[in-house]
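All protein chains but one are shown in place.
Right, chain A next:
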């Protein structure tokens, strides 16, 4: 086949592409959706069939794409006979299910979601079977779990659907996680994740010391997916899904992924007694429990679900036996089970649709009402029971033969034939029950609807599948022989064990077992018939074994109780302990290198010789600065206003220090930051409730102790930080990068202001990140303050303001609007007139930034101060009536401009944020440097301005919104008083 790689890729990609397209169809486009999904599955089916010559006789088709070649991980699509057989199931049954779903889904159901998920699942499942790489297999494996979750919860208004989906996802995805672990160990043992390399590794995995953990992890993955004991409970709960989903995912394909995986790894992992013990015992347990439970189900789909579990157990058991012949039987039964179970599910869906109920006890005599459906379902059920001349009979016969064979002579092995016959009996019994109670007996009278056969297109998929059951059952050799051989060769290699596909093998022990099971099953059913029709829920004895209940308890304990307890112990919602923890951890981290002996070696000793002669006025400045800092800390609790003002003093001391040490850029920035933060803090103080210094409550000893502890933490932390700073600054700098910056600022960045060149050029990417953070912070502050509700005590105007208002009201006949009108006339006028001046100053600082102290950040802050002045002079309403204040837009423009400048460099084939510069002669301004960094700096300017103003208006608007809050508070108070009466 030419272009095999391309077609293999199409097999995986096409369903996903279809899924995306399907998602965009109108809600009620059932026909279009079905056409799309049908075309996708049919196309893939045809492609798969065309691959048949390429995969015969154990040949393999591969398509490899580089993914992470450094890690030995490539995306590999790999098709062998076994994967081919599964692909036929996926696309063939997928097509029939799509056809069926077109008529099953009601017009009220949103069709795009259903078909989109279904196609995506089809792609994921194809990815699993075509995976040529173990990691890739796990990836698609988890995808199938995810889409199964989404499909089970399709009717998400239904509580059962949601719960079932959650349980299914938790169980199968947890299994997938284990599987990933197992695959990683296999990759470690073999040295490659490539499936072909793994399959060619012979006995290396089995003989490796890590075989048992690997096996357990892989088993966890396979057993959860295939709903094996003790994980079987998720499958019946998944029956809340729409029936096409149950037919497709939960009988024909997804649940087979577990056994698919076991078969896949069978050649390299099964040659060990652990394999036999785990899978044979789990398989036989599941087979028995599933069949037994199925007999006692009252829900038609529940019955089929338990039957599916039982049949999957049968396949697991066959795979666990570890003989090639059992492998043949397993593959054969996978095919057969998919055909008869999918058709039975579809029939169950029709019955549910037509009769309005799935309760087996309420149904009855449907053969007269819907003869075609009944006939088809009965044939499929007979196949499930293993009646001769149907496909189920042949694979069951092979199964019985295999159980008789000896596989190690253990207790389990010796008793297998009896257990298998017992399970066969139950299987027959529930099949007979299904046929008898649903289709025969007295016609049900109290059905919600009057049942009749559905439209022909709903019956066609079932009919086709039943036809296959019959054909395989009557003429197994010609119909399925080649197919089966191809599939088995994919696993076992070209040498097939000798087996014969025939209906009649003579009077073998297996035939006797079959007949014992058939007769025993019929007898069992008719013995229990009255009991079953009674008011029972679930099987006797095993009813108490509620996997679901245990699972839910475990989930509640794990994800709720323990999680909460841990959160209670190690977490807190209070700010103070969080900060304390943060500080303590930081201090411990700083102490860590000291404890390693570095302190003793003298490497960290502080150089106490003053490195420079100290100017007395500088010392005085620092005494004032430190005094301010201490005063601010001292006043912070009860006199916040004083604390904020004194903080400004400390800031000014820092500012002068910068200027003193010849850092005009820093001094300028510090000054502006100080102004802006002080104003914003003052605005915020208004909304904090007042703290009373003397509340009359005696401070307890514990509280005093806590305060002392916090004081200690503060002193140690601050002193430590000071020591670190001192130690760093008094040490000679080794390989400092600063000299490079100084040398290159002008030659490469085109600016004489090194600080600015570093910000906008050398470290432009850092700056971009920083302004992004700044923008996010500003928007977050704004969002938080929009929802801010001040404390009750802060809602009312403060005492001072009320006093002033009272005074104004007494003094003036017609009170004008607020303080601004009376007391701010002259200052307000001057502030307003200063707006263009300050703005000009900002432009000046911005333009000269590349060569002299200034730049976008400083200019942005200056411009923001111009706005702050306007707000102070006129109030928020006055300013916003006259100026267009759009800080969010400014932030956006700033970020876009900065990023676009960086990207522009890419156009010229330079790295991101490379800057270009040259001088230009402009009118009026003269010769100015024009670096592309200037545009970037404009972005910084705009963002800083926007962020500052946004925070400003967030605070300023509180006093506008507060009137609403006051009204609400008053209303609440009135209500409370009313209630009190």
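Things worth noting here:
In this text, a residue touches a chain if its C-beta (ideal position, glycine included) is under 8 Å from a C-beta of that chain, and two chains touch if they have at least 3 such contacts; residues count from 1.
One rule holds for everything that comes next: contacts and distances are computed from a predicted model.
One chain of the complex is hidden; its UniProt record names it "Multisubunit potassium/proton antiporter PhaG subunit", one of "2-octaprenyl-6-methoxyphenyl hydroxylase", "Peptide/nickel transport system permease protein", "Multisubunit potassium/proton antiporter PhaG subunit" or "Chemotaxis protein CheA". Remark: the omitted chain is touched by one listed residue; of A:550, A:711 or A:830 this is A:830. Not every partner is drawn; the one left out touches chain A at residues 800, 803-804, 807, 823, 826-827, 830-831, 834, 837.
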